[in-house]
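Let me begin by handing over the structure; questions about it come next.
Note that one protein chain of the assembly has been removed; the remaining protein chains are unaltered in position.
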Amino acid sequence: MGLESQPGRRQYVKFTFFKVAPEWRRLDLTTRDQQLAEFQEVVKDWAERNLIRCYSTMGTRGDTDFMIWQVSYDLEDQQRIAGELLGTELGGWLTTPYSYLSMTKNSQYVEKYSGPERDKFTRLNLAPGEHKFLFVYPLTKLRGWYGLSKEERQEAMNQHIAIGHTYSSVKLNTTYSFGLDDQEFVLAFETDEPGDFLDLVQELRGSMSSAYTERDVPIFTCIASTAEDMLAALSRSRARAAV
Amino acid sequence: MGLESQPGRRQYVKFTFFKVAPEWRRLDLTTRDQQLAEFQEVVKDWAERNLIRCYSTMGTRGDTDFMIWQVSYDLEDQQRIAGELLGTELGGWLTTPYSYLSMTKNSQYVEKYSGPERDKFTRLNLAPGEHKFLFVYPLTKLRGWYGLSKEERQEAMNQHIAIGHTYSSVKLNTTYSFGLDDQEFVLAFETDEPGDFLDLVQELRGSMSSAYTERDVPIFTCIASTAEDMLAALSRSRARAAV
Amino acid sequence: MGLESQPGRRQYVKFTFFKVAPEWRRLDLTTRDQQLAEFQEVVKDWAERNLIRCYSTMGTRGDTDFMIWQVSYDLEDQQRIAGELLGTELGGWLTTPYSYLSMTKNSQYVEKYSGPERDKFTRLNLAPGEHKFLFVYPLTKLRGWYGLSKEERQEAMNQHIAIGHTYSSVKLNTTYSFGLDDQEFVLAFETDEPGDFLDLVQELRGSMSSAYTERDVPIFTCIASTAEDMLAALSRSRARAAV
Amino acid sequence: MGLESQPGRRQYVKFTFFKVAPEWRRLDLTTRDQQLAEFQEVVKDWAERNLIRCYSTMGTRGDTDFMIWQVSYDLEDQQRIAGELLGTELGGWLTTPYSYLSMTKNSQYVEKYSGPERDKFTRLNLAPGEHKFLFVYPLTKLRGWYGLSKEERQEAMNQHIAIGHTYSSVKLNTTYSFGLDDQEFVLAFETDEPGDFLDLVQELRGSMSSAYTERDVPIFTCIASTAEDMLAALSRSRARAAV
Partner (left out) sequence: MGLESQPGRRQYVKFTFFKVAPEWRRLDLTTRDQQLAEFQEVVKDWAERNLIRCYSTMGTRGDTDFMIWQVSYDLEDQQRIAGELLGTELGGWLTTPYSYLSMTKNSQYVEKYSGPERDKFTRLNLAPGEHKFLFVYPLTKLRGWYGLSKEERQEAMNQHIAIGHTYSSVKLNTTYSFGLDDQEFVLAFETDEPGDFLDLVQELRGSMSSAYTERDVPIFTCIASTAEDMLAALSRSRARAAV
């Protein structure tokens, strides 16, 4: 049933990007299918206890193949799922080239979040939607940003949020990584229209807030999938594709 | 027949750079030839549904061997072709050290594109020519660029475009990556005369626009090829070469 | 019994991050268990002569699996333990992607350290607590910091320390690496509440001292473990997990 | 016979740095000797059609073992030689960690090149000498350089050239990479006296031109060799060495 919401408690959020070694693709098809089935079972098992979303990055990135977005109230759940995923047969061919750990937190800029589409979550509890695409990137701001007065930052964020609201097809999930991981924030945008998101990001380049960006890469275009489809996308035999 | 043009719709554009593992070259020649033939079939198959161009970087880069330029109206086509290419036997020896995802978009600086040679495409629909060489690089501009007024940027771009027009043998394809991938733009220049392109880039170094470049590397010199020639270039036995 | 305290002597401090090769996970379970048991013996053996703490980074980082924090009065002990750990069977599958060497030193800013919780150590002798989580990062300050007057730096540190004291659940261990390793300091924060540490780090962003940071990444979230649990976390079979 | 000079035509220039995998050194001596002989044949074959020079970097760099400097009038020759070199048996153990593509071009600063030693080439046709050592590095200048007036840049280059002329034992080959590869220039200095070159570079650090350097690394110290000696240097058995 996923993660039961516990209002008022902060969540641990993890974006783990996996890549299969090229040698894995040399294994025979039956072996690979068995390995994928076992891995899929672990994912499904955890999806009953944690909030788990699956994404494919095949064809959108060259350095990662799929991503699992996991949300829990217990940091040690992140440890356990990692050990179980890598403890599968497939785990012997997996690396995790990118990994972002963060937590939820109430924003100091937004009194109460009102999403462009619906309002079914507060900032402390993530509630990803059913959108086809997810755009994820780690964000660190220049130290000069933190030297601005609270009023200046509020003004910059108001401008930023106002531009964002004109793109109602895009939903933002903001999480915080200060002290927990290399970045300050992890931003995850959901949308069905990649072109809209591209236009939004380009428009935001001229905003005051954007001028204080130290680092906002890598940027991942992720395709929402079931666990099964995410894994099937790793390699497609032409014979099967023709079916 | 390639990709049927759908006027007014934006396209998804992908530049994928592949490298074969050195160990692949230790396989016997027959095995390698069979693998190349299978891979080539996948490329040809997709060339009937998407716009597909093949390029060799053997001898021009040390970190990549060949590049496939793919254009589609469906982002999931990018996922499917990646899965099918890596799902071949050859896929077990391939890595993708560079990968650039972008989209087409109407320029805010050019009312209507008029290419130096012919005018057979609008900005939303890419139409690569038949030139022998392609020069590709990702581009990100300094944030200060976006802090300039629209007039200042227009003036800078006019100067930039004017210099470009004096090199009529060079055709530019501009695509946009904001929010989709690490860079802001992917630029792809087609020409038959590498020396002309070199001179153009050197001349542009003094332009106002160039001063706002944050990053414009890596730069790839790509040799236009058929799928067959692109793959044959990976390793040449001297015996064959002598034929 | 660990390391017997020698008041007035400086200690050598080492944070070594280990990663197992994916191929290790392809070995059969019995072999892996034997290897872990042998490795664990070496750790326990050294824990009788040096101060040794074990941490898991499974699920919190993608580029490292576990960390051993070792404190000794003899630099060559660091050499010996490294040789013995890598001299085990498991050592043939281990890499050490991150490694930080440092020493203890009396602070020029703090007359006498008074921890938020208890006062059982001086700056020359580390005494890690029993907290569930450890946050480690290397720190290098901008050269401009050292160009400030002693009074300016003292004022900045006073502000920094004052903010730190409002988060009484967080305990800081500062060690020095000037000339010994790439960073200037290694900071290790202990706490039971990751959210508190996140909030502390975010609040410190606005401090004067923070503006003089050149580099404070990578940041490692570490889960305190016994040697046995740290190693068991590397891969969990679902069968076992179900027990 | 090498490359027949074609006055007025620009040349394609390539510096390819190769490294053998450590595993190659585990092969038996006979196999390795046969592989080197085959590779050497390809080099000699091409030396009849292109300008080919061979250099060892064994003992001077840790990340590359040898370098082949190739000059041709046809960019596709660069593709062909790469395919043939990597198509040898040795090719299955080679990587190319560094690769620099460039072209010749008449300088805008030097009316007619007059080398410190002799005057046997124009800027469009490279004519490497018989010196024992070659020092190669890619160069990119700060964009601010291109914002200087032509007079300021000419003055800076005059100072630069004047210092260079006082070191008559050092000969410079300048080639251009704008738009073709990541760097703007590739500089290759020939000399018999490494100490003289070191002193020249140190003296140039104070020049106006040097202040506009964005990047001038990596720097490669290369030892001129025959193809045979370059390959023999890869591993020396002590038994042989004793002969």
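So that you can tell them apart, the chains are marked A, B, C and D in the order they are listed, and the count of residues begins at 1 in each.
Keep this in mind: a contact is a pair of C-beta atoms (placed from the backbone, for glycine too) under 8 Å apart; a residue touches a chain by one contact, two chains touch by 3 or more.
Model, not experiment: these values are computed from the prediction.
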item	value
Partners of the unshown chain among those that are drawn	C, D
Touching the absent chain when the full complex is considered, from D:69, D:100, D:135 or D:185	D:135
Residues from chain D at the interface with the omitted partner, ascending	22-26, 56, 58-63, 133, 135, 189, 194-195, 197-202, 205-206, 210-211, 213, 217-219, 221, 223, 233-238, 241
Chain C residues that touch the omitted chain in the full complex	10, 12, 14, 16-17, 21, 41-42, 45, 75-84, 86-89, 91-99, 101, 103, 105, 143-144, 146-147, 176-182, 184
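Assume only the chains that are shown with their structure count from here on.
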item	value
Shortest walk length in steps over touching chains, chain A through to chain C	1
When chain B is superposed on chain D by its C-alpha atoms, the rotation angle in degrees, nearest 5	70
Rounded Å distance between chain A and chain D, as computed from the means of their C-alpha atoms	45
Multi-partner residues of chain C (at least 2 other chains)	none
Topology of the chain contact graph, where touching chains are joined (line, ring, star, complete, other)	line
Touching chain combinations (by label order)	A-B, A-C, B-D
